[in-house]
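Shown here: the complex without one of its protein chains, the others still in place.
Just so it is clear, A and B label the chains in written order, and each chain counts residues from 1 on its own.
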Amino acid sequence: MPERPTGNYVKLGLFVVVGLVCLLGTLYLLGRQQNLFSRSLVVQADFRNVSGLLTGNNVRLGGITVGTVRQIKLLNDSTVRVFINLNRDAQPFVRQNAVAAIGTDGLVGNTIINLAARPGPAPPVQPGDQLRTRRPVGIDDLLGTFDKSNKNLVGITQDLRQITGKLNGSNALWELLDDRALADNLRRSLRNAATASARLSAASQDVAGLTGGVRRGRGPLGYLLTDTAFAGQLGHVSRRLAGSSDTLNALVSGLKTQLNIGAGPLHTILTDTAASRQLRQTMQHVEQGTAGFSRSMDALQHTFLLRGYLRRQQKKQAREKAATAPVARRNAD
Amino acid sequence: MPDESLLAETGAMTSFAGRFFREGFRPRYEVAELLHQCYVVGYQSLPMVGITGFIMGMVLTLQSRPTMAQFGAESWIPVMVGLTIIREMGPIITALIFAGKIGSSIGAELGSMRVTEQIDAMEVSGTNPFKYLVVTRVLATTLMLPVLTVLADAIGLYASYLGLNMRGTTTLALFANNVLSGLSFGDVLPAFIKTYFFGFAIGVIGCYKGYFSDKGTEGVGQAANSAVVVASLVIFLLDLLAVQITGLMGLN
Partner (left out) sequence: MQPDSIIQEMPRVAAPPGASETVLVVDHVSKSFGENHVLRDFSLALHRGENVVVLGKSGSGKSVLIKCIIGLLAPNAGQITVLGQDVATLDHGAMDRLRAKVGFLFQSNALYDSMTVRDNLLFPLRRHWLDHGPAEEDALVRQALADVGLEHTADMMPAELSGGMRKRIALARTLILRPDIILYDEPTTGLDPVTAREIDHLIREVQQKYRTSALIISHDMSCVRLVADRVVLLVDGRCYAKGTYEELANKLDPKVREFFA
């Protein structure tokens, strides 16, 4: 039998000891995690349904593990008694009025028992105490609710599908959306409105000049003042004019706001196609009206009453032209 | 024994194992030889097993990281790697390496002792060669493989910790807590206990093949080779059996 160096035995011993320490360390840590080594007391709680709770599952208070399930026993057809190993350290914090409920650790985690504190004073639990329980929000109930909302969701999506199907099938809407002529019409009528208002403004300038002349008491003033019938007629005309220009003003501003709100012809059309048609008609009417007004003003120029005034106006204009022409020529030079 | 059927071989091996139990626990006890074999079989296998364990832990971590990251489950890597190493990879990889290193060396050693009549010489020298050679070796493999496995697990987990820290930072305490939180006794104990059976199988098969080797030096090579092959196969069979049994016991 050969002699073995004792150093080998030392190495072997070290090897085995390190291995055993690793193993026992792991087992001890696992045991501590499952509260095998801490001193504990046993309390109990009766449930109608423990949802697959197993011996060794965690018991938590405020999310912190304070014990484990020691034993699960069927008392009768509707009662399951669960014995809980509660750490001594946690005993002062678990009151006798605490409520136990079955829960899960995350959506797919282990089943656990949650202890919830109740308001109101109560002494700490003692070994053998019975804790009150609450029917858990079981995952089954949760799934039941899910089922209901799921069905609703199915209905909703079906309706939505029908609607979109109809929308897809409706030619009218797509034609409306595609119709370029409509937009052109609108643009044209707006242009008309712009010219109409420009003319209106010219006309009102004329009126302003006229009234200015009247106020200065020149030219036709005497006639006008003596001829009350004419004055009455004139007043009537200007009243009507003022009214129609107010209406026009309102119409244009309304149009403007509508254009501001809706970003494009589509909106305007969608709000009311009838309105646009009316608008166009109105514009035509306004155009006709202003044309008529313009004509009546021309007629007015030719009436002898205003001839003198108008002639003075023309002279004045010619003078101004003569004054500005040399300046323009100098500028050109 | 090429002519004999698989069943006969299995039966012979089983009776060999039975002889181990009949003779192994009666005096005289070869304590000094047992300790020497433990040293050879256990301590001297540590570097090999340690390197394997280290690489296993590192590779598992680095390989699983991309997949786990896809699911946003990088924080589960310690749990997953811990479970994988402790439950399966540690025991089986260590046992296979051990079978390759120790099973073959036992087969070759006993085979050459048989061929050169050293086993007979022991018998006439007042020594029961079965006790002196076989019982000590089988006990040594049975006792040492679990220790090696635990150390390989520890080294593998440490390597996994290093692997996690190659991309990102994890403290050792958090890593240990993560690993422990995923473990239960049902994971650790069956995995630990089955390594005893692995070690026993490696020892018995290596000794059987060597003890009954024949046909001169060629037989020695065959003994070493078939010891490794059969031991590796038996390890997997035992592993399957262990899974079934722990499943039946409700520990899975």
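By definition in this document, a residue touches a chain if its C-beta (ideal position, glycine included) is under 8 Å from a C-beta of that chain, and two chains touch if they have at least 3 such contacts.
Owing to the predicted nature of the structure, the values given are computational and were not obtained by experimental measurement.
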| note | Among listed residues B:A8, B:A121 or B:L237, the absent chain is touched only by B:A121
| field | From B:S112, B:T136, B:S213 or B:S226, residue that would touch the chain that is not displayed | value | B:S112
| message | I need the residue numbers on chain B that touch the omitted chain, in ascending order. | response | 112-113, 115-118, 120-128
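We take it that only the chains that are shown with their structure count from here on.
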| query | What whole-number Å value describes the gap between the mean CA coordinates of chain A and chain B? | reply | 67
| task | Could you please specify the touching residues of chain B with respect to chain A in the complex? | result | 32-33, 35-36, 38-39, 42-43, 46, 146-148, 150-151, 153-154, 176, 180-181, 183-185, 188-189, 192
| In the complex with chain B, residue positions of chain A that touch it | 1, 4, 8-9, 11-12, 15-16, 18-20, 22-23, 26-27, 29-31, 33-34, 56
